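All protein chains of the complex are present and in place, except for one that has been dropped.
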Amino acid sequence: MQTHLTVRNVLTMFSASLKGISQVLLIENAITGFIVLVAISLYSVPLSIMTFMSSFIGTVTAKIGGADEKLISQGLFSFNSALSGLATVIFLEGNHLWIIALFSAVIATVFTAGMMHLTKPFDVPSLTFPYIILTWFLLTASHRLQFFEVINSLVPQGLAYWHLDISGPVDLISGFTKSIGQIYFLDNIWSGLLILAGIFFASKRLGMLAIYATIISLLAAYYLGSEHSLLSSGLYGYNAILTIFAVSDVFHNKKKLIPFSGLLAAVISVLITASLDSFLLPYGLPPLTMPFVLSTWLFLFARKLMPNL
Amino acid sequence: MQTHLTVRNVLTMFSASLKGISQVLLIENAITGFIVLVAISLYSVPLSIMTFMSSFIGTVTAKIGGADEKLISQGLFSFNSALSGLATVIFLEGNHLWIIALFSAVIATVFTAGMMHLTKPFDVPSLTFPYIILTWFLLTASHRLQFFEVINSLVPQGLAYWHLDISGPVDLISGFTKSIGQIYFLDNIWSGLLILAGIFFASKRLGMLAIYATIISLLAAYYLGSEHSLLSSGLYGYNAILTIFAVSDVFHNKKKLIPFSGLLAAVISVLITASLDSFLLPYGLPPLTMPFVLSTWLFLFARKLMPNL
Partner (left out) sequence: MQTHLTVRNVLTMFSASLKGISQVLLIENAITGFIVLVAISLYSVPLSIMTFMSSFIGTVTAKIGGADEKLISQGLFSFNSALSGLATVIFLEGNHLWIIALFSAVIATVFTAGMMHLTKPFDVPSLTFPYIILTWFLLTASHRLQFFEVINSLVPQGLAYWHLDISGPVDLISGFTKSIGQIYFLDNIWSGLLILAGIFFASKRLGMLAIYATIISLLAAYYLGSEHSLLSSGLYGYNAILTIFAVSDVFHNKKKLIPFSGLLAAVISVLITASLDSFLLPYGLPPLTMPFVLSTWLFLFARKLMPNL
């Protein structure tokens, strides 16, 4: 009996950890979480292991901390941990990688709980805000602490010395599939397609919205004259997908065939991406999913006073 | 009958749009709004048209979005749109100017609704915060998107390379009148005087407060050793005027002859202007009316616990 309970406990936590991985997509579905793990494995097996471990640590931390069991089982305390684990492995290098990833998974959970409290008076979800701020702080700490070794591509640069050069080919197929993969930092066509399959598995409507948002964001970014290399790497698309999920489906009751305000929010996420790229340049930081968070909050807040939005 | 109603609807929206232009001054008065439009026309007719169109689009957006009719008719959903239209034409150039201005008028309204929700628990108005953040984001997006062409004077510069040089003549008459004009970006003496007339038309008390605030802020900025060129262009004064309006009249019941806390808030807006100029230098951004927003919030918040303030 005791053993049975323990086994069930472990299974519940496994499920919660997989759901944490799918909650990055605002989806509560353990199988979608598992499909995403496979997609990450196509790109890198250690990265996949770290993602699951981080999500698991997030689940355990929330349990020890005494958080609400239902929220834990829905993966709502672990998705920020999963992402912070992913981001650590993607952006840091050196011997201390694993310690940092696991430590930041703990902090991400604490931060998630904190943000849930902070956003309560405003009646909006805290989304991936905790993981973003945590990752930005870890990456900037590297300039002062030798323990943290950041990869070479994240170089601080004064905005005064920046010159925009958008030349180069646009690869639309790459841009389309990688937009989906970049939600999990996967610069890989097949990973992107597999994640799209995982989204369709959970909800056909979300799958269609993902395709909508990717096309609209690619068109918007192209028409607005963004760098073709970023476009082809999907770096203008992943925030648009998450934004339309949040604005037009997950946190919205009216499911429309053509979700106008969601598409508007997706385009705004493109503009915010460009702005944040500029704001963060002097610190050498990536925008992560902040454009999604800001664009989604903007619309969820505004709907309280403009219900037709 | 139907036609009559439609005509009345259009007239209401016209009035709301004019009030939106006067609400920049925290004044709800369509005629003051019209006087301001004339003042803008003295500086540039296209700018005047764009300001009205932006305010009108803000009104329409709020209506379609289903916002509160009374707030719309008071111009409270359109003043941020009017300002974002103005700012776009002032700080951007190129072929896409009008599209950007009209698009940002829509977003400014959505943002205004969002901020109204966000500031509700704190019982303060959101003021011009939405337009400021929106404009800052649009201007920084220009470094990453060719669609946005920023004028040459907004150059990012590292604070490490900045040297203060306050020399040059101080033109007090210019500084006084342009302080009023700069509320609407009008670097023009006659426009400033006409706007002052519009303020007096709405409220003699506000007209006197405007004169108080301008003199105090000019004295403070001069005595603190600010750049004489900024002083003469009114760039240290316009925030002080708006601040004293908010702190000593519009959001305050006790109308005193010598509004001490309002004058203190006006002086603080001068200090915040200087600080923000430094903080924004690496991004090449103007402070806009953020000193007014921060200074006003500071005093409105503080009054909840210090009622004699």
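Just so it is clear, A and B label the chains in written order, and each chain counts residues from 1 on its own.
Here is the rule we use: a contact is a pair of C-beta atoms (placed from the backbone, for glycine too) under 8 Å apart; a residue touches a chain by one contact, two chains touch by 3 or more.
Given the structure is predicted, the values throughout are model-derived calculations rather than measurements.
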Omitted-chain contact residue, chosen from A:D68, A:E93 or A:D123: A:D68
Contact with the hidden chain (one of A:P46, A:P156 or A:P169): A:P156
Touch criterion as defined above, residue of B:I166, B:L193 or B:M208 at the omitted chain: B:I166
Absent-chain interface as seen on chain B, which is shown: 121-122, 158-160, 162, 164, 166, 221, 223-227, 268, 271-275, 277-279, 281-282, 297-299, 301-309
Positions on chain A contacted by the hidden chain, ascending: 62, 64-68, 107, 109-111, 113-118, 121, 136-138, 140-141, 143-148, 155-158, 282-284
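Criterion: only the chains that are shown with their structure count from here on.
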Copy-to-copy rotation for chain A and chain B - C-alpha atoms, rounded to a multiple of 5°: 120
Centre-to-centre distance between chain B and chain A (centres being mean Cα positions), rounded to whole Å: 36
